[in-house]
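Heads up, one of the protein chains got dropped from this complex, but the rest are sitting where they should.
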Amino acid sequence: MNNHVFRPLIVVIGIVALILVARYFYVPKDFGVYERGYMYSWHRKSDEQFWKDFKIKYQGKEYCKDCHSDKYASINKSAHRIIMCENCHGPAGTEEGVLHYDADKLPKLAIDRSREQCYRCHVKLAYPTSDRAKIRGFADPEKHNPGMECVACHNPHSPRLGGA
Amino acid sequence: MITRRKFLKYSLIGAAGMAVPTGLTVVHGGTPEEAKKKGLRWVFLVDTHKCVGCGLCVKACKQENEIPYDANVSRTWVERYVVTKDGKVHADSPKAARDGFTSPDIDEGHGHKRVIKPEDISKAFFVPKLCNQCENPPCVQVCPVGATYQAKDGVVLVDRTWCIGCGYCIMACPYGVRFFHPVYHTAEKCTFCYHRLGAGMKPACVDACPFGARRIGNLLDPNDPVTRIIEDERVSVLKEEYGTKPQVYYIGLSKEVK
Partner (left out) sequence: MVHGEIWTLKELFTYPNEYIYWSVQIVMYPFMTGLVAGAFVLSSLYHVFGIKELKEIARFALVFSFALLFAAPMPIMLHLQYPFRGINVMMTPHFTSAIAAFGIVFFTYGAIVASELWFLYRKHFVVKALALRELQDKNMIQWLEYLLYCTLTLGVYDVSEEALHRDEKAIKVLAGVGIPVACFLHGYAGFIFGSVKANALWMTPLMPVIFIMSAIVSGIALCMLTYIVVMEYRKFMIKRARKPWQMSLEEVKGAEMHVVKMTSKYLVLFLVLAITLELLDLIFRGYTAVKSWDVLRTVIYERDFYDIFIMQYGIGNLIPLILFLVPGLTVKRSILGVLLVLFGVFMMRWNVVIGGQAFSLTFAGFMHYTLPIIPHDWETFKEGLGGALSIFAMPFVLFYLISYVFPVFGDAKQEH
């Protein structure tokens, strides 16, 4: 090209070429268009594995059954059977993937015995059209033995006074 | 794995997009027939009658998904709606309901509490919220770098190594489910506990809910109990008018729900 008018264009093409080369080295090789097309699935495929490999903390009620069969049996007789153990006892797995089975590695579970934990359901909210209204509770719980832990009198695994 | 040839092909598609601004109107990918063959589409079903606002789902979610417990953001939350007899709607979700609803007073921000007398209430209920894993997720559409995407089972995920933190996806979501992770500083959202689904478990919030208000199912399995309810009973979704095709179905929604 003898015409000098195209010189800037050559520079631009050079820069674009540089960007494309950089792109080849910079972009992970599994970056591409997947199942849901360019609009919804333009991504790095291996990131899906990252999310699959995320550590599970809450193991579920059945996880506790074998070692703590007595507790498991007692709570299953009470109205609290619908509550999973870890809701109060804390998750049985850690962020590092250590499980409660490995008792020497995992510190003792931190049990939530606070009044606030019970308030979640047992503060009376008489809400029409919501099942909350059906739960037994206190309109003003702070008037009922203030300062004491609820679990001092009510066994959470068998919450009715007197056992049943 | 993507081959080098494919990579070059998509580079060319990209280059074509550079030249033509109509790259903004790309057609939708993946037909329903294709998805059916693969046979997995995660959906969620929430029964608002059953929710009592205990917030155990939020507590479990935060711990399961490593969202700092005291940070004022959450992948899932519970809203309370109190409609009074004068027709006014009062709603709140203090601390995303992490500690449940333990007071009848409505949190109006700035430390203001609105006291509502029980006799003034005409209806009141709780609505759990989480990512809708939309069929047409606007958050994915607007990501400039391909850092958020929809997996083939419908779950929308964020690539923490690729997200630039522009916040466009947060702006694009009509449901306000996205936020910046306080530790990783990338866009963060509910994944239906993707790691638990992969291990054959249910999301942490589903397991934590004592009342069965939250359920998960596979929409492409006609025998799935959740699918049966979605197909046979009256269900609704949130903010349908945005055309996002949300995949969290609700029983007992009311017009007051935002």
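The first chain written gets the first letter, and so on, giving A and B; residue counts start at 1 in each chain.
The working rule: a residue touches a chain if its C-beta (ideal position, glycine included) is under 8 Å from a C-beta of that chain, and two chains touch if they have at least 3 such contacts.
Predicted model, so just to flag it, every value in this text is computed and none were measured.
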item	value
Touch with the omitted chain, as defined above, among B:V43, B:I170 or B:V248	B:I170
Of B:Q141, B:T191 or B:N218, the one touching the omitted chain in the full complex	B:Q141
Subunit A residues touching the omitted chain (full complex)	3-5, 7-9, 11-12, 15, 19, 22-23, 26-27, 31, 38-39, 42
Missing-chain contacts mapped onto subunit B	14, 17-18, 21, 23-24, 26, 71-74, 77, 89-93, 95-96, 108-110, 129, 138, 141-147, 162-168, 170-180, 182, 185-186, 241-243, 258
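Following the convention adopted for this analysis, only the chains that are shown with their structure count from here on.
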item	value
Partner subunit A, residues of subunit B touching it in the complex	1-2, 4, 6-7, 10-11, 13, 15, 26-30, 34, 38, 48-56, 59-60, 63-66, 82, 99-104, 118, 121-126, 136-137, 140-141, 146-152, 157, 159-162, 191, 194-196, 198-199, 201, 204, 207-208, 210-212, 252
Complex contacts: residues of subunit A adjacent to subunit B	20, 23, 27, 29-45, 47-48, 50-58, 60-61, 82-84, 86-87, 90-91, 95, 116, 119-121, 123, 125-132, 135
